[in-house]
Structure formats: structure tokens, C-alpha cells
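This is the structure I have questions about; it appears just below.
The complex appears here minus one protein chain, its other protein chains still in place.
The first chain written gets the first letter, and so on, giving A, B and C; residue counts start at 1 in each chain.
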Amino acid sequence: MVDLKIDLNGLELKNPVMTASGTFGYGEEFMDFFDISRLGGVMVKGTTLEHREGNAYPRMAETPQGMLNAVGLQNKGVHYFAEHIYPRIKDYGTHMFVNVSGSKIEDYIKTAEVVNDLEHIPGIELNISCPNVKEGGMAFGTSCPSAVAVVEAVRKVYKKHLMVKLSPNVTNIAEIGAAVEGAGADSISLINTLLGMAIDAKTRKPILSTITGGLSGPAVKPIALRMVWQVAQAVKVPIVGMGGIMNTTDAIEFMLAGASAIQVGTANFIDPCVTDKIVVGLEQYCQENGFSKVSDLIGAMEV
Amino acid sequence: MVDLKIDLNGLELKNPVMTASGTFGYGEEFMDFFDISRLGGVMVKGTTLEHREGNAYPRMAETPQGMLNAVGLQNKGVHYFAEHIYPRIKDYGTHMFVNVSGSKIEDYIKTAEVVNDLEHIPGIELNISCPNVKEGGMAFGTSCPSAVAVVEAVRKVYKKHLMVKLSPNVTNIAEIGAAVEGAGADSISLINTLLGMAIDAKTRKPILSTITGGLSGPAVKPIALRMVWQVAQAVKVPIVGMGGIMNTTDAIEFMLAGASAIQVGTANFIDPCVTDKIVVGLEQYCQENGFSKVSDLIGAMEV
Amino acid sequence: MKKYIDDFKVIKNERLNYEYVILTLQHPGQMPEMMPGQFVEVRVDNGPNTFLRRPISIHDVDMEANTMKLLVQEIGDGTRLMGQLKEGDNCNLVYPLGNSFSLPEKKRVLLVGGGCGIAPLLYMGRHLVANGIEPQFLLGARTQEGLIAMDAFSELGQLYTTTEDGSHGTKGFVIHHPVMRTQSPEIDQIYTCGPEAMMKVVAKYAKNHGIKCEVSLENHMACGFGACLCCVADTLDGHKCTCTDGPVFDSTYLKW
Partner (left out) sequence: MKKYIDDFKVIKNERLNYEYVILTLQHPGQMPEMMPGQFVEVRVDNGPNTFLRRPISIHDVDMEANTMKLLVQEIGDGTRLMGQLKEGDNCNLVYPLGNSFSLPEKKRVLLVGGGCGIAPLLYMGRHLVANGIEPQFLLGARTQEGLIAMDAFSELGQLYTTTEDGSHGTKGFVIHHPVMRTQSPEIDQIYTCGPEAMMKVVAKYAKNHGIKCEVSLENHMACGFGACLCCVADTLDGHKCTCTDGPVFDSTYLKW
């Protein structure tokens, strides 16, 4: 009887649980495990204008309660996506969002234009925060002017829900949140990965081919929660929180800090059914704690 | 037979292993456990001009492979330190450094002046990165001009080794490292804690009295390593690396990334003898890997 | 008192009920002296979600057998992992930590406990007996289920109980027990440990009756031995560390 629906600035999610880009493929890898139409939304992998091979192997290092990745936006490009993947995934019964990445503003615009024409894609997540590519990526997300420039440019061509994903590798994330809101974002998601590094003391070499990579998983949760809370106080648009969510309790914490919805990333690798369990868990929590709507949790932390 | 000595820009450490400020008291708490004169150095707690009561309880939250603290520089002030604590600790047989904190440049200067007169204190660590105080603290460490201002001011009055401790809560730490080097730092230590937050989903309240606190422990190690590596490439002065060091292997990783010495913080709480073990472990590693001097490890990562 | 760090051997894990166990730990050699009210910091191995040590009171000590007992209430990951320790497992302790209960000036004392807060009271009871003082215990719980280790206490002195549902002893909270009314004129000192709400009520009662009262706090700790300053209590002299200046405080010294 709990109402799990979330209003994401006009876009309705059946519940607040989404998957994070780059950690859920196109959803297909998870279909053996559970019915993905039960999710509030799926964020497909980082999609760029052109085909990208990504970075060289090794791309992964395990860290204390976390992992570093340096995938580097491997994907076949947005045209391939529109032609070959979109037809397959459009009827999955949940919102399939596209995570749009690029190295130049021009690329972001063109990619967004292509996705804009895909009827069943309700929105994009503008990734201005990828730490794993040489040009662009995170650079856009680490200063207000560049963040505003790319968001404004995409806003002009993209007519549906425009979510903007922030980088945590900044001094003042609230400022950048406010700037992208001003530039036309419909919602703000955070956090992308924190720039980190791992060294093998035996070989005395970096573990990743790219030396540095993006840190995700429970290790970053305290930072992510803090940033969600800071941004929630600085903007009016809804926030989609993520960073280290492993279970229902974590998801609730993000909502209490101010997130309207949450994304689960790394946890999918360890328990491919985790998102389904969180949907169930949120309903239970609301029931047990007398919340008739899950949306009552948003920003409900008592300071 | 391994030479463990480190030249910290003219100041000799008997080995690279130091303790981190705020995690080792004045060393006395650890004397039952091991002979602290075996350490390369001890960084005493954050010392301010005036007596400070610190923040209200609760000040601590456990997080995945880490902890948040919000102690807020509780200490009796530098005059009390000089009068009552210094005489006790000055002959501990290792370098006793003082971590100097403040809310105003004026305070930093006055505190440094007092410490400058303490013959057996070989250096200070200028804490421009404490996230747990309302005024000053981290604010100084998150922009180049303010970091430069405080370092230059203290440099004028402080004649011995001036270590400057950087905040990780910034967009570009290399830039700030270079700036404080230019302002006269003899060495640079990093990282202080990352600003984080914890919420109790049961009570729907923040766990810390201050809502946010500083994250330390293994969770932050990948970020700390990356920052040490970035700063090492941007400056010529020696670097003292820290953030999540729990054992010898971690210490080696920091040295390979470019640190001349390391500090151990949170790990002291779990194994009060950990620093002693790292001293032994470093010697062993050098022996087993054919390094006659531990200083050969500094920046020895092969890219 | 000198602090140690040692691997103890678990020689017994006695399960009292679904949430309480008593661990008996044996020192590898000659166990140093420990005082009632002191605690140990247990390293929790194999816990992906436990990073710091866990503070646990010394429940009982047997200097001849070189053993100590810990009474553990399983409330989270760390205590649950302790509850799963098996005979023969290692258990690494930093100990003994904190100050201790003082001996009373006169002979009539009451020890008031609730929940896992009864843990230090047993060892204190034994200490009192050894010093010629007859302890009286007043232990409270929600239900009969929560009243544990009764036998050990009643061996040492008179035992009174309360339960919120009346399933054992007097119905209500410890403060409602007749001993509080009838005996108060004769009580010289109260020792209390348990939920903060309970201790506050007891402390207030003691103050009103001019009875000296020592409370044992269970503030959250990162280190347990004075290195982190995380565990502070608000006292008349400002912030004091629960782990070194406490865990036992005179209740009137606390800003409650």
C-alpha cells in the first residue's frame, strides 16, 4: 500500500531505484537474475558520438570496500546504439535513460540530438564527470563555466528530461549543482567516481593501465552522502543520489539526505539482484515506519 | 643494514614512519605498547592559539573501512602546550612535530611563534585543511591565494621546518601544492580528511553532532595515493603521504607514489603497535628487494 | 595502569539467549590485574562492516585461571561476530582500559543495571564482597528474557529485579522498585550502568537523596585509550574522555 512513485521534475518513476551507468550494461545481463521492469529506471552505459574502444587492460583494481575502474567509455557510439540497441531495449518496461558523454561540446550536442529522436528514451544523463578519458569528461564538471556551457548547449537541442551528473572531484559541489540547475538541468545526479590510484608494491607499477581511475563502492558513501546533502540545499530540482549504495539502508540514507531517487552501481557486480531487493526494502521500511509515500523520505533527515 | 634515514629537506628522520596528528595524542598513550623513540617522528594533536573544547559529542561514526571524526581541534592551546606538555615530551627520542591550526592568519602566526621558541620541536605541520571547524581550517587550504597567504605569513615567523598539510577536498591539489611550495613550505603533507557524512536510517538523524565530519582510513587510500602522486609531480619539496595506511605495503605504495615519509593515523586506533611494525616491515621489504636505502623507494613507481 | 595488547583464546562461548552470550577468554600467560569498571577493546576479525575495535566491559575475572569473561549483547555486526566466536578462536584485546568504580566509604551500596550495562556490575560485586561489603543488585529489563546471568549476581548479594511487563520481579522501571523507596535512607552509594535514560533517572534520584552515585558511560569510541578524543562526555571541567577519564564518572560531575 506504500506509494513508491517518484516525481522527477515531471517525469514519473515507478520507484526511486535506478541503476548507475556503466554498471548494468543495457540491462540484459541482469535479466536472468530478476525482472528489470521492476526498477524505477535503468541508466545505460556511457554513450559517445563515435565508437570508442576504451582504455587498455587492466582497467580494474580492488580497493578497501571499493574498486577503481578505468573503462574509459567503451561503447559503439550513439548511432549504433540508436540502430541496434535501442530497438531491443525500448520495451523493457522501465525508463531506459542514456548516459551521454563526450570530449567536446559539439559531440555532446550531436549525441543528445540523436537520443532526442528516440521516442522511448525519456531522458539523458549528461556525464560531465568521467575521470577516465583524456579529453573532456570530468574537465567539464570541475568548473562552473564549463559545466554551464555544456549543459546550456545540450539543453537547446534536448527536449526531454535532462539529468546532469556531477563530479565529486571538486572543491565546492553545491556551487556546480546550482550552476547546472541555472543552465537548465531538470535533475542532478551525483556522484560520479572519485579519482584514485592503486599501486602494486610487489611489481612497483600502477595497477591500472591509465595509472589513475575512478573510485566507487561503499568506501565513497560518506563523501557521496555529504555531497548529496550539500547539493540538495543549494538547488530546487530533484537529486538522484549514488555512491556506494549496497542495500536498502544505504538507499534510505541518500533519500534522507535529499535525493529523490537513487542509483546503484558497483553493488550490481556483487549481488546482481540488489536493486530488486532495495525496491522491496524501501516499501518495507516505509510500512514499518509509517510513511505512506516513499517520497516522504526525501530530505527528511532531522537536523 | 638497510639505511632507513630520510632527508626531509635538511631535517633528518631516522626512518620514514611518522604518526598523524590527532590520532596519537602526545605519544604517551602509546608508550605501554612500544618504544615510540623508534619512530621517524610524531605529529602531536592539532594545536591552536587558544584553548578549544572541540565539537559536541557524538564526534565519531564508523563507515565502510573508515571513520568520520568531528573532534574539532579540542586542545588546551599553545601556551598550555609550551608550559605543561612540551617539557614532558621534548625528550621522547624522536622528532616531536606540532600540528598548528587556527581560524585566522593572526592566530596561526602567534601559535607558530610560540612553537618556534621551543628548542626541541624541529618543525610544525601547518594544518590548513581541518574540515571540522566552522571558521578557517579547511577554508585556507581550498584556494591557492588563501593557502599562500597563511603559509607566507607563518614562514616569516617560523624558522624551522615548515610542513604544510593539504586538504583533499579540492579540484586541483597539485596546484595548491605548488602554491604552498612557492610560499615557502619546506615539505608538504597530505591528505587531511575528506569531508563526509553519516546518517542513522533508524532515527533519521545525522550521526555526528556537526552533521559532517572528516573521513579517514583505508577507504580513502586510493584517493590519497593519487593525490600524493599528483603533488609529487608538481613540487620539488619532499612529500609526507598519508591516508588509510594500515600496514607496510600501504606505506610502500605511498613512497612509490612519491612520498619521502608517511604518517599513520586511524590505524593506530586498531593496532596501537602498527607504526612500529611498519618500521620493521620497511626494512624487510628493502632487504628482500635489494634496496640499500629506503629513500630509494621515493617516487620509484615505474610508469 | 599499564595497557596491553594480547591474543586471548576463547575457551567458552555460553549463549544465554537469542541476543546475549558470555565469552570466557584465557590469557596466554599471566594475566595482569584489572579493576571493576574497566573495559577491553576487542578487535573484530572477519567483519567487512566492522573497522574499529569494540569496547566491552570486563564482566568477571579469574586471576587463577587467567581468564576474563565478557557479557556481549548482539546489537550489530561487531557484537554478532563476537557472539559467533568459538572455543579455540583467538580474540585480540587492548586492555585493561579506563578508570574503575571506587570503593564506597560506607557499607551499604546498590548496583543498578539494565541491558548489557549489567556487565561491569558483576565484577564490581565480586570486588565489593572481597572488600567486606555486601552488594545489593537491582537489575531491570523489558521482559524476563532480558534478565540474564541472575545466578551469578545472586551468589554475591541480594538481587532485585524489575521488568517493564511484570514478567519477573517488580513491574516497571528500576526506579519504581520498592528498594529505592524503602532502603534509600540506608544506601551510601549507587553504581549504575545501562541505558542512558535509566542512568539519568537513577542519578537524579541519588542526587535528590544525597546519595553518591557512580555511572558508567558507554560513549562511542574509536580508540579506547585516549588517542582520538572522540568519546568525550560533557563534565563540569568541559569535555573529558570517557575512555580514560571514564567510563566511570561521579554523576554530579556530568552535565546531565
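The rule we apply is simple: contacts are C-beta pairs under 8 Å (C-beta built on N, C-alpha and C of every residue); 3 or more make two chains touch, one makes a residue touch a chain.
As the structure is a prediction and not an experimental result, all values here were calculated from the model.
*Asks:* Could you list, sorted by label, every displayed chain in contact with the chain left out?
*Replies:* The chain that is not shown touches these displayed chains: A, C.
*Asks:* Out of A:67, A:128 or A:173, point to the residue that touches the absent chain in the complete complex.
*Replies:* A:67
*Asks:* Check the options C:30, C:46 or C:182 and report the residue that touches the missing chain.
*Replies:* Answering carefully, the residue with contact to the hidden chain is C:46.
*Asks:* Identify the residue among B:19, B:65 or B:248 that touches the chain left out of the display.
*Replies:* In the complete complex, the chain left out is touched by residue B:65.
*Asks:* What residues on subunit A make contact with the chain left out of this view?
*Replies:* Residues of subunit A in touch with the missing chain: 22-25, 29-30, 32-33, 45, 53-54, 56-60, 62-67, 69, 71, 74, 217-218, 266, 268-273.
*Asks:* In the complete complex, the non-displayed chain touches which residues of subunit C?
*Replies:* Contacting residues on subunit C, toward the hidden partner: 45-48, 50-51.
Note that only the chains that are shown with their structure count from here on.
*Asks:* In terms of CA centroid distance, which chain is the most far removed from subunit A?
*Replies:* Max centre-to-centre separation from subunit A belongs to C.
*Asks:* Distance between subunit A and subunit C based on Cα centroids, please, to the nearest Å.
*Replies:* 47
*Asks:* Just curious, how far off is subunit C from subunit B if you go by their C-alpha centres, in Å?
*Replies:* For subunit B versus subunit C, the centre distance works out to 36 Å.
*Asks:* Whole-Å distance, subunit A centre to subunit B centre, using C-alpha means?
*Replies:* A distance of 34 Å separates the two centres.
*Asks:* Can you list every residue of subunit C that touches 2 or more other chains, as numbers and ranges?
*Replies:* 48
*Asks:* Residues touching two or more other chains, restricted to subunit A: which are they?
*Replies:* Where subunit A meets two or more other chains at a single residue, that happens at 65.
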